[in-house]
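A single protein chain has been omitted; all remaining protein chains appear in their positions.
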Amino acid sequence: MSSAKNININLKIWRQKNAKSKGSMETYKLDNVSTASSFLEMLDQLNEQLINEKTEPIAFDHDCREGICGMCSLYINGRAHGPDTGITTCQLHMRMFKDGDTIFVEPWRSKAFPVIKDLVVDRSSFDRIQQAGGFVSVNTSGNTIDANATPINKNDADKSFEAAACIGCGACVATCKNGSAMLFVGAKVSQYALLPQGKVEAATRVLNMVRQMDEEGFGNCTNTGACEIECPKGISLENIARMNREYLKASMK
Amino acid sequence: MAKSALLKSSIGKKYWMALTGLFLCLFLAGHLAGNLQLIFGDALKFNQYALFMTSNPAVKLLSYLTYLSIIFHAVDGILLTIQNKKARPIAYAMNNPQKNSSSASRNMAVLGTVILVFIVTHMVNFWAKMHFDEKMPLQTVRIEVQPGMAQEFYITTAGGYMPKDGVELKNKTDLIDINAHVKVGEAYKDLHKITFAFFKDEKYGLIFTILYVLAMGVLAFHLLHGFQSAFQSLGVNNKFTPALKTFGKLFAIIVPLLFAIIPVCIHFNFILKH
């Protein structure tokens, strides 16, 4: 890409030895970063520099590097997944920054996402919410009815898909001033509530998932809408409203 | 489990915030309608309205609901704020929330607290006087009984006049004939008068007016987020939501604005007299 150029940047990055130790923001300088690089490739470059200096590289979560696994999780310059919208950190490119910029890099901050090391946090609370009810109780024999036996209204199917697009990265929690996980849980509840297959267990599902969500220590939704803006998959606030409806229905039963 | 979830769960708390909040919006609309009589109606009508509001059993019930709502809204809000603060024990060194949310939505607790303080002082200034003050003035009228000789009369709730020096007071508003020692009528508490006195006070009237206007500004911001947020919390997010949001914005601006206009008019004498 001919438009790429090299920039020099300063970084302020959270370093923390392990879950028990206290961390702090440390300053680094990195030169010759290609603007065609992704943000994580920039961190690779910094780590290579640190390793060559025989100092310990920065631990950060990442895997697929194409915006779908949900593993990367950085709070960059005060925003979840950085200054661009509709993307994950691995899809953030250095062309969003200017020569001489100082970039702040912090881990997700949430009681339910404790820091493991440096920028790595523990998001198993999301797994536990899913385990509490994020499924259809069908066995895996394959001896179900034919897939086309139950037509599903395209609009509902599309809405369900949009909710199911959630990658569980936790940006909603990280960006929410209350550290609330309602966009995540709302998306899960909605995906199933919109499909006939999921309706059977809709009531127990929403009650159990919300109970688990509360137990994990997430904050409460105050409808600021920040999560929707920062969600890399554009999960809509409609899903929180749907969860609220489902919960009300379930509680009345 | 389901029933207790409605009180204890995070979503349950949201419902209560939303329901009490929306109820308080209704209260605001009613209260505003009454208050507007301060600048559009005459003193008697306003005092009649004030009496109605303090004596009608249905209204009383509503007012208790309002007190409850305010308390519940505040307590629930405080509980939620505590829970939410706990959910993020370590703050970000660098945060840029203005990129993804309105400042009103992020500061509901602060706005709410200011409004709560306002409500308390407001009640001390007006509600408490109306209800408990032994020296609450009663509405009187000066009538020229003979040319060059005016006499002061109480206006009775029955629509008559009782000469002020012919009666004595009992139970704040009962008019007792000084001679016959029987109750001859009931006077109106003059809320109109103390309201005007309050905002026209030579020393503090201007300050009170400014503070009142500021409080309404805070209320506007609180409503700006709160009104539409309540519907989202109750699970209403559909094709009507954009219209609802617009209505919410209009409500959030117009209602506090009209409230704020009243003391300004009083202070600066822009009163429409009949």
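In this document, chain identifiers A and B correspond to the written order of the chains, with residue numbering beginning at 1 in each.
To be clear about the criterion, a contact is a pair of C-beta atoms (placed from the backbone, for glycine too) under 8 Å apart; a residue touches a chain by one contact, two chains touch by 3 or more.
Everything that follows uses one rule, which is that contacts and distances are computed from a predicted model.
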| item | value |
| --- | --- |
| Omitted chain (choose from "Multiple sugar transport system permease protein", "ABC-type quaternary amine transporter", "succinate dehydrogenase" or "LLM class flavin-dependent oxidoreductase") - UniProt protein name | "succinate dehydrogenase" |
| Which displayed chains the hidden chain touches across the whole complex | A |
| Touching the absent chain when the full complex is considered, from A:A112, A:L195, A:A226 or A:A241 | A:L195 |
| In chain A, positions touching the absent partner | 1-4, 17-18, 34, 36-38, 40-42, 44-45, 48, 51-52, 54-57, 59, 61-71, 84, 86-87, 91, 93, 95, 116-117, 120, 122-124, 126-127, 130-148, 150-154, 157-158, 160-161, 164-165, 167-168, 191-192, 195, 197-198 |
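FYI, only the chains that are shown with their structure count from here on.
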| item | value |
| --- | --- |
| Mean-CA-position distance for chain B and chain A (Å) | 44 |
| Residues of chain B touching chain A in the complex | 1-3, 5-6, 9-15, 80, 83-84, 86-97, 99-102, 105-106, 108, 225, 228-229, 232-237 |
| Complex contact set, residues of chain A against chain B | 12, 14, 25, 75, 77-79, 83, 104, 106, 109-112, 175, 177-180, 182, 207, 210-211, 213-214, 217-226, 229-230, 237-238, 240-248, 250-253 |
